[in-house]
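Rest of the complex left out; these chains stay put.
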Amino acid sequence: MKPSSPGLPSAAVVTFEPEFVAALKTLFEDLIVFNRTLGLQITEISPGRARAQLAMRPELIGHHGHQRLHGGVVSATLDAMGGLAVTAAIGARHLDEPIATRMARFGKLGTIDLRVDYLRQALGPQFTATAEVIRLGRRVASTRMEFFDAHGRLLSTGAAAYIVS
Amino acid sequence: MKPSSPGLPSAAVVTFEPEFVAALKTLFEDLIVFNRTLGLQITEISPGRARAQLAMRPELIGHHGHQRLHGGVVSATLDAMGGLAVTAAIGARHLDEPIATRMARFGKLGTIDLRVDYLRQALGPQFTATAEVIRLGRRVASTRMEFFDAHGRLLSTGAAAYIVS
């Protein structure tokens, strides 16, 4: 099969209004309830890029005897981060729209598929996850994600595709 | 690259002792804390195959406005199910070992990577997930997983590789 038709990644020179960032944070951290269960907190957001942190908590542990983060916390976080980065890229493409209209685009986003590579055990008090959009098409967006421990060690990587509209 | 060296899937004629099944259930449903956060309950376990169910709960929702299960709940569940099926396959290969020894093998299991395909939105009060081992080697096991709604509609599929010992 041929690869899907080309698209342009959004320029990174755009800066978001504080109101748009605040609306994104509320949506991502509170209204997406499972993200709250995970404890995700956005620390950086720009067109096509996102960064968040989460703290180790007992209910996120994979095995009570080892105090490691459950692999499912990692995969759920990376999926959420990819979606956030795509939302930021779409937001930058539609800066002329009112914030509410841009936010509504987030509701139309859907994950097509996700791959996670687990490299090292997730130990420690705090973790950071990043995502970048590597292609933003009119119908599909592709992202790459990374998951780090508190020392900046790369624990997991991911890739995902999303439907956009 | 050539595919990794061949291995034999364990025969499905083995039946587990009730004590082994009970120990697996305790481990999977309670001691793996995040599985309890997800609410996973084993409904069927045989060598190389596993089935579990989970109920929709508010903290598993992806977006407060839509009442859909978060995609991360699906990916976390499919990863957990693949690992459970591998554990059952390994348990069947070492039936001569005491239950405690077999259970200890579970602690050595690690996910190498995971892919999830999201086909349809996850709506409804209850979900079922299944996993089967499609290759059990001495070092690596491969699994396929499926995720269904209460009507038996296929919502997501997955594939994963695990390190075994």
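Observations on the model:
The chains carry the letters A and B, assigned in the order they are written, with residues numbered from 1 in each.
In this section, a contact is a pair of C-beta atoms (placed from the backbone, for glycine too) under 8 Å apart; a residue touches a chain by one contact, two chains touch by 3 or more.
Here the structure is a predicted model, which means the values were calculated and not measured.
Counting every copy of the one repeated chain, the full complex in this structure comes to 4, with 2 of them shown.
Just so it is clear, only the chains that are shown with their structure count from here on.
One rotation lays the C-alpha atoms of subunit A on subunit B, and its angle is 180 degrees to the nearest 5.
Note: centroid distance subunit A to subunit B, computed from Cα atoms, is 25 Å. On the subunit A side of its complex with subunit B, the touching residues are 31-38, 58-66, 70-73, 75-77, 79-80, 107, 110-118.
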